[in-house]
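The other protein chains are all here in position, but one chain of the complex has been omitted.
Moving on, here comes chain A:
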Amino acid sequence: MSNPQQLRYSKEHEWLSPAEDGVATVGITEHAANALGDVVYVQLPEVGTTVTAGETCGELESTKSVSDLYSPVTGEVVEANQAVVDDPSLVNSSPFQDGWLFTVRVSQEPEDLLSADEYTEFAG
């Protein structure tokens, strides 16, 4: 699997796109999606709420387990991906594209996000 170069990554296995007009997109990595197995339920933060870097903002449920979703940045949620709520398998089939989770107006970005190469090494 390859992690797109233009994204940055958290150690909780979320990815963050470069911000456009201050708004960035968040998802989970292919590595995380594979580790979860078939995702069957996604609970996303509500539009307008504030998410905080490193804190839980939703959950991802697979056949075997439920996992917290952590926000890689601090900011206000602009949009939640309704397509992934309706069809959680998008997280497995297209974690970096159609399976994106939410967009956020970034107010603060932690300094310890990883580059694609750093994340690839971190995830093993």
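Heads up, the rule we're going with is that a residue touches a chain if its C-beta (ideal position, glycine included) is under 8 Å from a C-beta of that chain, and two chains touch if they have at least 3 such contacts; residues count from 1.
One rule holds in what follows: contacts and distances are computed from a predicted model.
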Chain left out of the displayed complex - its UniProt protein name, from "ABC transporter ATP-binding protein", "Aminomethyltransferase", "Probable chemoreceptor glutamine deamidase CheD" or "Cytochrome d ubiquinol oxidase subunit II": "Aminomethyltransferase"
Hidden partner interface residues of chain A, rising order: 34, 37-38, 40-41, 43, 61, 63-64, 66, 89, 92
